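In this view, the complex is presented without one of its protein chains, the others remaining in place.
Going in written order, the chains are labelled A, B and C, and every chain counts its residues from 1.
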Amino acid sequence: MTSKDNEIMICRCEDVTKADILQCIADGYHTLDEIKRVTRAGMGPCQGRTCRQLIAAELAKHYGVSMEDVLMTTFRPPVKPISLGALADAYETRKDWSLE
Amino acid sequence: MKTVEILVIGGGPAGLCAALSASALGAKVLIAERDEMPGGQLVKQTHKFFGSEKQHAGERGIHIGQMLLENAQAEPNIELWTSSCVLSIYEDGVVTIEHAGQHVKVKPERIIIATGAAEKFLGFPGNDLPGIYGAGAVQTLMNVDGVKPAQRVLMVGAGNIGLIVSYQLKQAGVEVEAVIEGSSKIGGYLVHASKIQRAGIPVLIKHTILEAYGDGQVEGAVIAQIDECWQPIAGTERKIACDTICLAVGLSPLTELAWQAGCEVAFIRELSGHVPIVNECLESTVPGIYCAGDVSGIEEASAAMVEGRLAGLCAAVSLSYGGAAAQTLIDDAKQELDELRAGSMGIHIREGLEKMALKSGQPKSEDDTLKSKSFAEIKSTLISDGIATADDIAAILPTPERFAKGPIAIAECFQEIPCNPCVKACKAGAITMPGDINDVPVVNGALCNGCGLCISLCPGLAIVVVDQTYSEDMAIVRLPYEYVPLPVVGTLATGLDREGNALGQFEVKKVTSGGKKNMTYTISLVVPKALAMDVRGVSVV
Amino acid sequence: MKNFYDVVIVGGGIIGCSVAFELAKRGRKDVLVIEREYLTSGATGRCGAGIRQQWGSVLNATLAVESTHIFENLEEYTGYDRSCGLNQGGYLLVAYTEKEWAQFQKNLQVQHSVGVDSYAVDLDGIKEIVPHINTEGMLGACFCAKDGHADPFHCTYAYARGAQRMGVDIETYTTVTGFGVENGRISAVETSKGTVKANVVINCTGGYAAQMAALVGDELPITPERHQILITEPVAHIMNPMVMSLHRHFYVQQTPHGSVIMGIGDPTEPVSHNIRSSWQYLEHNAWLVTQTLPAFRSLRVVRQWGGSYDMSPDRNPIINEAADARGFISVAGFSGHGFMVAPRTAILLANHLTGQEDSLDIQRFSVERYETGALLLEPSVV
Partner (left out) sequence: MRIEAHPVLNFERGEKITFFYNDKEVEAYPTETIAAALHAAGVRKLGESPELHRPRGLFCAIGNCSSCFMIVDGEPNMRVCVMKVRPGIRVEEQKGKGVIRT
């Protein structure tokens, strides 16, 4: 861990630095899913598109495995954020009264 | 709820071609493109494309994009939604799209995911400062919005994107301090590296960025040489003053929808990241969902277009369109892909696809001709900086006798890349490639009359014509030129060597346009005979 | 991983990790936690992250009150160096029908009897707590300021790290394939990493608890039921409490991070292990919540997912020792509120397993209650 690691941004959406990631690995978290839940890296508006590769590379380097073996998180819908208003309006137009 | 036979997600090169080939067989296609302007990468690729003329080689990306879009708009079987981002593929086969601000549901019978890729991010101190962009962002600002992205740029990465965007920055009047590359050789096509070296942009291999600095935005970067294990070598640190840092360190496929749909996705280094596993027909592990273009492995846009076409054909055939004729079209597309990937630049792609085939349970053994093919190994330092050495030149130098007969074309194209527009450009049939489009072009001095047509048609701007018979002690060098302002006939312009060094002021004899669409000019400079094989660039600025 | 442990806990969620911690704290340190994927990969990591004391049954209210006291300094309690994200912004349970409003009054009595300082508020009171709420159709609400939010990931890891420091082993990405039973007693656990002998096995696998218990012949009336949930992008703070409507089956809360979590109950949801997301849910939840909180229309959904409630017939937890496999104890059936009562439940079980007194009678949680009819009816589950 070099002194500048807290200046290296890994997750731009949630401001998670390389120092945070390395601390997480040092604490014994060893998968992307765990690191995501402890640091929030990958939970922001871009859903990990920018940071998941960098974190996977850190894990691969730390545990001496190849990237093929790093267990990746899946992607959940939606691909791009969409407003509750647009969703509510869509429901309004096809309202399914059975649930009322 | 809207039903459609084939939903193409992404209106870039792969998506447009998929829609065109599927609709041509009769299938009804809906394209959902998240941007206002379809064309994906094509809308910002102002350079000429490689490949063969089947993939519109020699034409500029932006024109290919316009042509594909016009064809798609003219095709009644294709419905095109722009500013429409596909949000999710759900378990019940329903796809949701944000279209015209609404949450629209579509039920397709087949899906072709052609969502392309995005720039990889890089970790170094200060890497989130304003002024640090993915190279694609700079291209968008420059070539789509017409905004000058920077004053002085440091380009990180010497793959095709890093080299091409540096060239386009120069065209837009932006200074590029340097292109740095971590590996020991240039990743992109060497002709692109030669173009920017001639323009005075150094390409530094075995270099990396240590940090970016600046108060509130980029003011500079610190770079350093690195050893084989990519560790910086103490003492080689150097500050580069720049207001912009461009990251061109590779693309990552945008595979979110494939993950959501439950397609198997695996990391394949040669295809540069996690890619959905597809079979020969580009069908993923989820029946009815196909993946084409950069989303299933990063290659050139030409390969993306052919993959799109292939996926469109296979999807249409699976809906029983096209009949027997379609099979030949499918085979043609597969053959074109093999051809595009047959060269030395395609080795890592083929290795990646072999791994893909293994994972998709269809191990395809590469045909032995391809495996045994030996490639013209570039031994000289050309591979590490894009500057042809004396030996490289000597190998293609015309004989004094031929020089004495009159002007002759010289193709400084030493790398086996999939590209053959020069062969088609030469009316005299003087330029040939023994094998396939990946071979290095050979100029037959006997047939070549030095007409120079090939100069403005070579996508790599690698061909010049030298006429040693111009006068007693002067020769004419005819060079490709794609900058502003244009040199003026009768005035003097600076002649540059292959490293961008000024060799002197030389008279501009002739300025000929390559044509409205071609847009590459040919500039004739009168130079001393002794410099005729050194002057390779011209600048008026 | 050794091949013998005194206690093997199957399931790495909040229940498994808190039980491991409480056992180790009481000296029973030879413990192994086995988790199929990563800790919190099950329901714990998919829940709405609320902690609530406003319950309708004395048992649940008691479990919840004492759990909240532990949540209030969980970091210190477990020696965890990160924050567990506790934010006591309160729960606002709104009533839309007379029947519901009447039930709320009864619940308040139950809650006050166990020391929960919840109270009823009228429409103006609701507006004071959430100024931008649309009170149309509401009759009133109940509020408790001590309810709120805690981070399920950090709370689970706090217990897990605490347990490990006391010698507990944790094996993730390890699946349990079967159990060994010798003359009526549990004797071993078969896993993908080999067989482990054990004196006691604790089955806290949520929606899979019945399946696990069946492997030792124990019939548990626990069924998995998908509940879907979404989270929005973070925005500056605009809402303190969790707003919940049992009648309209929705809950919504802004987390300390600024993102808003919401979910709905769907009475038509079939029993199944499916936890995949659906577009129907997304639209329905958005419509329901924005009816009551119109300001949220401009909030963008960043992610949706699903998880399993482990439903029990009376919506209360089951703690049951298998008749044909003594020492095999299932702890599940929390019906969607396992996270918020885990701390006290773990203490109850740990006291039981170390022969210590406990103010609660563990027997009341066994499956006998379904035969005797002494149900622990819990009316307010969303």
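Rule of thumb we're sticking to: a residue touches a chain if its C-beta (ideal position, glycine included) is under 8 Å from a C-beta of that chain, and two chains touch if they have at least 3 such contacts.
As the structure is a computational prediction, the values presented were derived from the model and not from experiment.
Participant: In the intact complex, which of the depicted chains does the undisplayed chain touch?
Facilitator: A, B, C
Participant: If I consider the whole complex, including the chain that's not displayed, which of B:Pro149, B:Gly162, B:Gly308 or B:Gly495 touches that chain?
Facilitator: B:Pro149
Participant: Among B:Thr3, B:Gln73, B:Gln217 or B:Gln362, which one touches the chain that has been omitted from the display?
Facilitator: Going through B:Thr3, B:Gln73, B:Gln217 or B:Gln362 one by one, B:Gln217 is the residue touching the chain not shown.
Participant: Of B:Asp35, B:Asp338 or B:Glu351, which one is in contact with the hidden chain?
Facilitator: The one listed residue touching the chain not shown is B:Asp35.
Participant: With the full complex in mind, choose from B:Gly101, B:Gly173, B:Pro363 or B:Gly406 the residue touching the hidden chain.
Facilitator: Answer from the full complex: B:Gly173 touches the omitted chain.
Participant: Taking the full complex into account, what residues of chain B touch the chain not shown?
Facilitator: Interface residues of chain B facing the absent chain: 34-36, 46, 60, 62, 85, 118-119, 128-134, 136-137, 140-149, 171-173, 216-217, 254, 482-485, 519.
Participant: Tell me where the left-out chain touches chain A, residue by residue.
Facilitator: 9, 12-15, 44-46, 49-50, 80-81
Participant: Using the document's contact rule, name the residues of chain C that touch the chain not shown here.
Facilitator: Residue positions of chain C that touch the missing chain: 131-132, 233-236, 238, 258, 295-296, 298-300.
What we mean here is this: only the chains that are shown with their structure count from here on.
Participant: Are the chains arranged, by touching, as a line, ring, star, complete graph, or other?
Facilitator: It is complete, because no pair of chains fails to touch.
Participant: Can you identify the chain nearest the overall CA centroid, using each chain's own CA centroid?
Facilitator: A
Participant: Where the centres are mean C-alpha positions, what is the separation of chain A from chain C, in Å?
Facilitator: 24
Participant: Express in whole angstrom the distance between the two chain centres, defined as the mean CA positions of chain B and chain C.
Facilitator: About 54 Å, centre to centre.
Participant: Could you state the distance in Å from the CA-based centre of chain A to that of chain B?
Facilitator: Using C-alpha averages as centres, the distance is 31 Å.
Participant: Identify all positions of chain C at which a residue touches two or more other chains, and write them in rising order.
Facilitator: Correct list: 277, 279, 282-283.
Participant: Give the residues of chain A touching no fewer than two other chains, as numbers and ranges.
Facilitator: Within chain A, the residues that touch at least two other chains are 47, 76-78, 82, 87, 90.
Participant: For a test of understanding, state which residues of chain B touch chain A in their complex under the given definition.
Facilitator: That would be residues 34, 85-88, 90, 96, 98, 101-105, 118, 120-121, 123-128, 211, 252, 254-257, 259-260, 265-269, 273-274 of chain B.
Participant: In the complex, go through chain A and note every residue touching chain B.
Facilitator: Listed in rising order, the residues are 4, 7-10, 12, 18, 47, 49-51, 53-54, 66-68, 70, 72, 74-80, 82, 86-87, 89-90.
Participant: Can you tell me which positions in chain A touch chain C when the two form their complex?
Facilitator: So the residues of chain A touching chain C come out as 27-28, 31, 33-34, 37-38, 40, 43-45, 47, 76-78, 81-85, 87-88, 90-92, 94-96, 98-99.
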